[in-house]
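Below is one structure; the comments refer to it alone.
Note that one protein chain of the assembly has been removed; the remaining protein chains are unaltered in position.
So, chain A:
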Amino acid sequence: MCPEHVDNWFSCPLFISNEWHESCSGRKIPVYNPATGELLCEVEEADAEDVEKAVRSARAAFQMGSPWRSMDASDRGHLLNRLADLVERDRLLLATLEALDSGKVFLMAYFVDLMATIKTLRYYGGWADKIHGKTIPVDGEYFTYTRHEPIGVCGQIIPWNFPLMMFAWKIAPALCCGNTVVIKPAEQTPLSALHMAALIKEAGFPPGVVNVVPGYGQTAGCAISHHMDIDKVAFTGSTAVGKLIQKAAGDSNLKRVTLELGGKNPNIVFADCDLEYAVEQAHSGLFFNQGQCCLAGSRVFVEEPIYEEFVRRSVERARSKVLGNPLLPGVDQGPQIDQKQFNKIMELIESGKREGATLECGGSPWGQQGLFIQPTVFSNVTDDMRIAKEEIFGPVQQIMCFRSVHEVIQRANATHYGLAAGVFTNDIDKALTVSSALQAGMVWVNCYNAMSAQCPFGGFKMSGNGRELGEYALQEYTEVKAVTIKISQKNS
């Protein structure tokens, strides 16, 4: 994985200019296995000085005439495809690293996270030489065309819930469009990113095109969002930190900002749905990845006639979940990522009990050591409860009751968030009406978490700004230049 051993058996360096660097401060970040609490290894901790080095490297790689700038666009695509091939080669290793580092169930990591990573890299590999400007019939004796240029040096800050997948979602469109990147993985989960760094070098990306600098938000992340020589920052994480990033961008150099933040996503189940299917989709829609998804369908609105039955079946389903070592095949649910998250979730569960929701099952920690929480279901949740309003990011499902379409649309939209929503119904009118009315960047009809590299992803309102994936992501990573040439005589 990391080619140098420093002091003890595994201290992974920073990746700048295709080289491995110790941190300027000498500090290191301990990396834990959340399933056991054990220390896996240490990584070098990037701070402002290291970010500065990385930015200088990325800026140099972006200079006019550099190998990266003068490369055929199709060759950029070729490099991304080569990287996808290497990820595929190292799929088992990466899935194992990911499961160890994040607590994710190994089979999920292998089949979902790794597959999505590979497909995303390939998808953007295909776009690189298809980024078209236009020629435009302007008024006057001119010939005008646009160039869709790369923005420049892009700072990217990614979370711990899908470390590898988020890495791919960020670098792929950025590199596809010709940018250079300084990417900060979350301090909890830097390992898969560092292996990707090695693969990036192996694939043949020129030095400085991608720089990987694990560090803390308040230091390295802050340095990135405030940096005067970073042209754009992309952040995925909490809404609270997203606000800080946007402020920092305004405070510094007006760098372009895209944000993928939290969600308190409504999942609306009508009485005419396929009930068993809806229960299962709502279940996995919430409990996937230990509930640690911005997309978690954490407000399940069920139409009155089927409410009781829906709750009954959901509880039964939640009870059947198998917790344990994420590396073992029979296991459905791993630990939460760390003590801080664990505490936050438990606190919100307590608030649910206190504020009068009915605790149907779970509600307590699980197992001998640290960070596992029982799958928890609350019914009779009212919209003003904390568990109905705040993002829990844990295995806690809220089930509410509704009577009419109009009412549920209003209640679903009564939030500052707006990331995703689900609708379960067989009625075509309800499907179209509700999906049009919901203030969410993604609406799923008779499915949940149905995502794919081709499809834009992002939030309304305080769930974020801008879109990732699909063709839409390209807009966020290009700067448009209009070139107008005087000509002696225009003809249509």
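In this text, a contact is a pair of C-beta atoms (placed from the backbone, for glycine too) under 8 Å apart; a residue touches a chain by one contact, two chains touch by 3 or more; residues count from 1.
Following the convention adopted for this analysis, contacts and distances are computed from a predicted model.
Its record in UniProt calls the unshown chain "Aldehyde dehydrogenase 1 family, member A2", which is the match among "MICOS complex subunit MIC10", "Dihydropyrimidinase like 3", "Aldehyde dehydrogenase 1 family, member A2" or "Guanine nucleotide-binding protein subunit gamma".
Considering the full assembly, A:Trp127 is the residue among A:Phe15, A:Phe62, A:Trp127 or A:Phe270 that touches the omitted chain.
Touching the chain that is not shown, out of A:Leu93, A:Val138, A:Leu432 or A:Val483: A:Leu432 (per the contact rule at the top). Annotation: of A:Pro13, A:Pro34 or A:Gly77, A:Gly77 touches the absent chain (contact as defined above). By the touch criterion stated above, the residues of chain A touching the omitted chain are 73-74, 77-78, 81, 119, 122-123, 125-130, 132, 143, 428-429, 432-433, 436-437, 452-454, 471, 485, 487-491.
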